[in-house]
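Apart from one protein chain that is not included, each protein chain of the complex appears where it belongs.
Entry: chain A
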Amino acid sequence: MDACKWRAEIEDIFVNHRARLCCVAMRILGSADQADDIVQDAYLKISEAQAVFSIRQPIAYASRVVRNLAIDRQRRCLFESALFKEEEQGELVAVPSGSPEAIEIDRQALERVVRALDELPDRTRRAFELYRMGGHTQREVAEQLGVSTTLVNFMIRDALSHCRGCLFAD
């Protein structure tokens, strides 16, 4: 799919399937406002991503991105609310927000990460995809690939470390 057509398709999905995408986020976050924020954030991130690669199944892709961003945000909220309970004790150090909407996506970084993932051995890439994009636990990935959880843990570390090396290399 060429870039123009793909962009039009993304616009179309975020207009005509917005309710469905909000529903995906809502199931995870339990708040319509937060779900709406996440869908908007997914739109911004995917708009940037569409310059870097094209997607075969855009609706499935958009749903997956919304779902993953919603999960990331929910995890981050749990962290922050656990700290909030502590706040009266006055020992909090400002921790940079890792909430997905606070993380900017730029094309060059995405290109580097895509290249880094392409360089991984097939099995490592598969393990990482199942874990990251597929949202499976390390144990589930191990079962699917027929390897030990320890090996899966190593493969995920390898994948992220290799991406880090490529992203911050200059």
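Basically, a contact is a pair of C-beta atoms (placed from the backbone, for glycine too) under 8 Å apart; a residue touches a chain by one contact, two chains touch by 3 or more; residues count from 1.
Throughout what follows, contacts and distances are computed from a predicted model.
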The complex has one chain missing from view, so what does its UniProt entry call it, picking from "FecR/PupR family sigma factor regulator", "Phosphonate ABC transporter ATP-binding protein", "Quinol:cytochrome c oxidoreductase pentaheme cytochrome subunit" or "Peptidase"?
-> "FecR/PupR family sigma factor regulator"
Touch with the missing chain holds, among A:23, A:59, A:147 or A:167, for A:167
In terms of residues, what is the contact footprint of the unshown chain on chain A?
-> 45-46, 49, 53, 55-56, 61, 65, 68-69, 71-72, 75, 78-79, 82-83, 85-86, 91-93, 95-96, 98, 100, 103, 105, 109-110, 113-114, 117-118, 125, 128-129, 132-134, 137-138, 153, 156-157, 159-161, 163-165, 167-169
